[in-house]
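Below is one structure; the comments refer to it alone.
Heads up, one of the protein chains got dropped from this complex, but the rest are sitting where they should.
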Amino acid sequence: MKFSAAAAKTKSEHLRRIPPFKRAEAVGGSGRATGSTFRLGSADVLTGAAAIAVAFLALCALVPGWIAPYSPTEMNTAAILQAPSAPHPFGTDYFGRDVFSLIVYGTRDSLLIGASSVLVGVLIGGALGSLAGYVGGRLDTIIMRFMDILLTVPGILLALTIAAALGPGLRNIVLAIAISSVPGYARVMRGQIMGIRRRGYVFASRALGAKPSSILLKHVLPNSAAPLLVMATLGLGSSILAGAGLSFLGLGVLKEIPDWGALLSQGRGYLTVAWWICTFPGLAITLFVLSVNLIGDRWRDAVDPKRKGRA
Amino acid sequence: GSSSGASTAQAAAGSSGAAASAPVQGGELTYALATSPDTLDPRRSGLAVSVRVFGALYDTLLVRKADGSLGPSLATEWEASGDGLSYTLKLKPGVKFQDGTPFNAEAVKYNFDSIIDPQTKAANALALLRPYKSSEVVDEYTIKLNLETPSQAFLGNLSQGMLSLVSPTAAQKDGENFGKNPVGTGPFKFVGWSENAEIKLARNPDYVWGSEEAKNTGAPYLDTLTFKIVPEEATRIGGVQSGQVLAAETVPPQNVVALQNDPNAQLLQTNTIGFPYTLFFNLEHEPWNELKARQAVQYAVDLDSIVKTLYLGTYERASSSITPGILGYDESLEGKIKPDPAKANALLDELGWIKGADGIRAKDGKKLTLHYVDGSPNREKRNDIAAMIREQLKAIGIETEVEITQDIATVVYQNWDYDLYGNSQVNSDPNGLTSFYRSAGEGRRTLSGLSDPQVDAWLDEGAVEPDEAKRAELYKKVQQYISDQALILPVYVFPYTVAASRSVQGLTFDPFGYPIFNDAYLNK
Amino acid sequence: MTARLEVTDLTIDVDTPRGTLTAVSGISFGIGPGETVCLVGESGSGKTIASKAIMRLTDYENGRIAGGSIRLGDQHIESLPPHLIRDLRGRRIAMIFQEPMAAFDPVFTIGSQLIETMRAHRREKKAVLRQAAIDLLIRVGIPEPELRMEQYPGELSGGMLQRAMIAMALSGGPELLIADEPTTALDVTIQAQILKLLGELKDSLGMSILLITHDLGVAAEMADRIVVMYAGRIAEQGPAALVLGQPRHPYTIGLLNSVAAQGSRGGRLRAIEGSPPGLADMPDGCRFHPRCAFATDRCRESVPPLSDQGGGRLAACWHADEAAAAGDAQQAAPAAHTGAAGPAAVAAPAPRPEAAAAHGEDRASGSAAPQASALLEARELYKHYPVGGGWGRPKRQLRAVDGVSLSVAEGETFGLVGESGSGKSTLGRLLLQLEPQTHGQVLYRGEELPQPGSTRWREARRDLQIIHQDPYGTFDPRWSIGDIVGEPLDVHMKLGASERRSRVGELLEQVGLQASWHNRYPHEFSGGQRQRIGIARAIAVNPRFILADEAVSALDVSVQAQIVNLLQDLQRDLGLTSVFIAHGLQVVRHISQRIGVLYLGKLVEVAPSEELFRRPAHPYTRALLSSIPGAPAAGRETFSVTGEIPSPLNPPSGCRFHPRCPLATDRCRNEEPAFAAIGEGHAAACHYPL
Partner (left out) sequence: MLQAIGARLASSLLVIVGSLALVFCIFNLLPGDPVLSMVDPTSVSPEVIENLREQLGLNRPFHERLLTYFGDMLTGDFGRSLVGSEPVLPKILHQIPATLLLTAASSLIAIVVGVTLGVLSAVRKGGLIDLAARIVGLFGISMPTFWSGILLILIFSVQLKWLPAMGSDGWATLAMPALALGFVGAGSIVRMVRGSMLDVLGEPFVTTLRAKGLRERLIQGKHVLRNALIPAITLIGMQIGDMLAGTVIIETVFSRQGVGRILADAIMAKDLPVVQGIVFFTAIVYVGINLLVDLSYAAIDPRIRRRGANL
């Protein structure tokens, strides 16, 4: 087989030779939606709607009292399992709590579970992945092997261990979800870093005499972050779902104000008699995941110079 | 309160019409269980769900009849010695284990001796058999059981499924694996168990020694009895509604109504006996060692409303430490304690717990908190009870920390780390109260942690008192003491519910709430 | 069967996120049977999109034919339904692209991609098609065609792929072959081979060719007629000789002047000032007017029509006569074949003509020999990369640089040329000590450079700077250009915020950018502007030495000229020493005092620029020079090399050039020639120097 390094090199070398303008064209002009009437502008309408939704959810998380008509803990035993109606737009649950208010008040913890477990996962996974990718060599092997090992250890086992070691509570659910997500983030980050460290601007910076640490901080990390952050937007939703899953397996915490996942898990037994108890929290999760992802996609397109101008 | 007062299995809904038609031979009954048995070796099992299967696989020496009295099964006659230290039982001749091993005194001796042998790692059976010491084989069909101390509960316990009799040959041969290859004398023999899926039993054609408990004392009508293990409520009920299984146990209250209106399904329900779901205060923890604090909780919690709200009227409220149907049950306790937040507040005020700005009481800078431990998953909506109690206690200034944990063994039974913890037990004799309220030995303790010589004395007396009426009196005293001291919050009596297809007929339950499959048949 | 292509008033709109823009406005041209037409013009002038429109490929790229017609024979392409268009593509019109490597699907074999093309247009047995494919590969000069059929694109060299691409284009027997910059990505030697192949094929098959290029040399060599595009319009078109020899549009004249050509060494190039407009901000009137020396109000207000200028030539200029006259006046000097040699100050004047001229002369007359003290010296440099290995394969050594000694004098500009993969960049990196060498020494001012990481190494980084070939890739896309230019300042001098700001502003102005642009981002700049930013960064900390690695190769000629001028000015003003790597031989010749020729990791010849061009001693140098597109210089016989540069993994024995050398003997095969002096400051490694 006549595959020489010279040939391998040629491609990138030649790509570099294309005038910069053309390179932009090469990646910019992608297939046109044949015969579609639904065009570019609608992406922004969607993103706008998503932004409004997220803003609304943020409002719910910060000042639920402004939005919710009832207290989330108020158990009106005279009005249990009421179908959606004007006073209770999302109905009431088996305690007689107003489902709408529950969801509004549950926003904070839900977003918190999502955000903080993603944050922890991204920080740990990102750090390990960067280390593995930037330093390389043996450290890379060790870290990635360990990530593989972590991947094979079942998530509920981790959750249980953490709950057992640190006591029950939201914090531990978050930690458990975060730790299970670490290998994924680490992998992506490592791949990114390995790609970015070969970029021209890293070479240029090194040629200028910049210190490796400052290259890592100023060039490599900021440029590697985008896919990780996009992955994190996905993670926001899946963490809430993972929390719901733990709650389903009986590892949740009984909080005064349940998060969406817990609402969903606790209400599932009522699906046939009172569909509204777990359907609306489910829709809340969907709304959140949907909007965050739409925004995430849009934002990646905006940040990623390669995708500039793509819907 | 319990209207009937009796422990008769009350089949609700459709089963009434069934009695008329003649039983049909054959067919397979699929019966969905909510959890999986741990083992089919009765000696080693610790789960009530296993007993549902034991009833089909095994027989016990005695049975508890619908009226609460003891009846013959494998033992035809029994007689206690004057000192109450031994019982002589006459056994039914001609009984064979499903592997052909004859059932006789030797077999009984083997069973009971192996239970007290630590090698067997016996579980609940060991507790039930206590204070058994040894057996003497008087002749082939007569056995004398010797006890360490007299026990009035002993005989009754012989009717419990955990003391079913296993084939000595098979038990010795299979050793540890016996639980996966059970052999008994029951109406069904074991065919196979595929874990987490199903346990398959087949009709034992030789079975002619059925107890009077079922109408059919011969071999069962069903050819096959298959237990499916279906933990998820919705799936279990869905299974009956879609016809994939013919019966499913533990119907959630919210589905009861729907099932009652379902033309294709029927709902069978019976109350269980023993100790109702009861919340125990931990008397070793401040401030719950003080009567007034406990009383305050007692007055603050509106259990009637909780039970009604959560169980939608399908569960009965418990009022005492034992359920109706148990000897000595004190009906006078029913409705005795009415919720009274004002009184509750007053009691706490008296103790010096003062409401702070956040509405939570505090004393000496310490908040008034109650550590409520409950198991997981949300069995019988017990977590929801916790949630409601938390709300109600908040109203009188108590902050409830609810801990839901999978690891009850550690949190509760090892660390005793709870202020309030709930438990229930299926039992037939009030003597079971001992394990909750009698001061335990050195270094050990009970759920309540009570240590009162008076109670100990009543319980000890009750254990040996041969006169039923006097025994009942003793246990009434205990119940009143428990109630007066506000040691517990009795919550509900658990009804065993089964959703079944209309084709299922003759399915009944024993007083413990365990299904009796011998009369069951399928209408084509 | 061959028909004429007629493009009339073609206007193409493209939909972009910013709205619909017009990329091509009302262009008309025709291609007769068997004719070669070259479409020339700077980047972004609309050449590609116009050619894609001919095959309606614009349909897939948010493009729309908004007006005009494209007629092939009697078919109106602009209105054909998709299935008919598809039938046309590849069969009647075929296309080859600039990037052979990117134009093949990397995951299918060459053979399957060839056969697939044929199957799209004819039904035949696989074996027949396979044989046809092999025949085609033979026809385009691919050795061992059967083996190549089974290979993947990644396993073939660029030149070979371009041949395969041509084979693929030929497979449908097209009447018209559109070649969009088919050789831009290739080495000069390979370019010459490919152009030759195209010429031969055209003659034997009687196709028409639409050749798109920005290289006037290529156009001069290939074209029967030339169409010059500017900003989406046609500026001038006509027979090649006329357009190149007597250009009548100021833009054509400017383009020709921008080409660094023989005899102009050291002097300033006559660049066209400014840069082409973007699609979104097209000037009114004549689109060239902002850059045109002849521009009047008329030009600003009304669009000049493409008018007949005689001799079958059309030009779109209100002042064609004046421009042509001015151009003619300057053509006193013997016109080179490209017609570009004439110093025609037609376009906007250079910023500091006098200084430039003066200095240019100085330099030119200055001695080329490195008698001044050497600033940088390389002694017996080797760089071997271990490749392969792992997973049980033996590691092999890739000899990227294989024993190079050279010295660069203080104040000198040393040019480095050679084919792709010859080791130019590697040598450059070694000289700057950005990579450790395998063997040998690099002396900076007589001392060896310290190891990476040490303080002195960092100090050296300040003195030795690099201008990268692809500036865009070396800019962090998230950094503003102020930060990019300021990065060396941050690394080497701790300046206060305002000081830094003013220094950055100064630097930006020094390279002809506005200081106020410091907070813009790289993607907002054109290629030429980006290269300026790169230069500003390189000179930010007053280095002693600059390595320009293909610093202008990616730029349009007009912009290239601007940058070359800028570099020369800066070198002079700052007293810089530099090494200038390029594959554009003319540019190297223009800017450097001495030139080294690298072949497969070895220096084969070093000589003063003019000397090298006048009397190349090594056959390889000679071959390089004669590969420069356009007719060979008078008095020099064509000297073409065959084949491609061998793999540096196992270089040929003896003289490394022998497999491609027409003069090779047994001695060349066995004995490695020494690098010996053959004249003053002129050395070559050849047994039989010319």
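Order of writing sets the labels: A, B and C. Residues in every chain begin at 1.
To be clear about the criterion, a contact is a pair of C-beta atoms (placed from the backbone, for glycine too) under 8 Å apart; a residue touches a chain by one contact, two chains touch by 3 or more.
Just so you know, these numbers come straight off a predicted model, no measurement behind them.
Considering the complete complex, which visible chains touch the unshown chain?
Result: the unshown chain touches A, B, C.
One chain is left out of this view; which of C:104, C:230, C:414 or C:639 touches it in the full complex?
With C:104, C:230, C:414 or C:639 as choices, the missing chain is touched by C:104.
Decide which residue listed in B:39, B:60 or B:508 touches the omitted chain of the complex.
Missing-chain contact among the listed residues: B:39.
Looking at A:53, A:127, A:151 or A:194, which makes contact with the chain not pictured?
Answer from the full complex: A:151 touches the omitted chain.
List the chain C residues touching the unshown chain?
52, 55, 57, 60, 86-91, 94-95, 97, 99, 102-109, 116-117, 120-121, 152, 154-155, 165, 168, 172, 391-393
What does the interface between chain A and the hidden chain look like in terms of residue numbers?
So the residues of chain A touching the missing chain come out as 1, 3, 26-34, 36-40, 42-43, 46, 145-146, 148-158, 160-161, 164-165, 184, 187, 234, 237-238, 241, 244-245, 248-249, 261, 264-265, 268, 271-272, 278, 282, 285-286, 288-290, 293, 310-311.
What chain B residues would touch the chain not displayed?
Its contact residues with the unshown chain are 32, 36, 38-39, 46, 118, 121, 123-124, 126-127, 130, 176-177, 179-180, 194-198, 228-232, 234-236, 238-239, 241-245, 406-407, 409-410, 413-414, 435, 440, 443-444, 446-447.
In the analysis below, only the chains that are shown with their structure count from here on.
Would you mind pulling out the distance in Å between where the CA atoms of chain A average out and where those of chain B do?
46
Two or more other chains touching the same residue: where does that happen in chain C?
Not one residue in chain C touches at least two other chains.
For chain A, which residues count as touching chain C in their complex?
Spelled out, the residues of chain A in touch with chain C are 1-11, 13-26, 29-32, 34, 40, 199-201, 203-210, 218-219, 222-223, 305, 308-309, 311.
Report the residues of chain B in contact with chain A in the complex, numbered from low to high.
233-234, 237, 252, 254-255, 257-258, 305, 308-310, 374, 376-378, 383-384, 386-388, 390-391, 394, 402-407
Under the definition above, what is the set of chain C residues touching chain A in their complex?
These residues of chain C touch chain A: 15-17, 43-44, 48, 59-62, 98-99, 101-102, 151, 154-158, 184-185, 385, 387, 398, 420-421, 432, 434, 457-458, 460-462, 465-466, 468-478, 487-488, 491-492, 523, 526-527, 530, 537, 550, 553-556, 645, 647-649.
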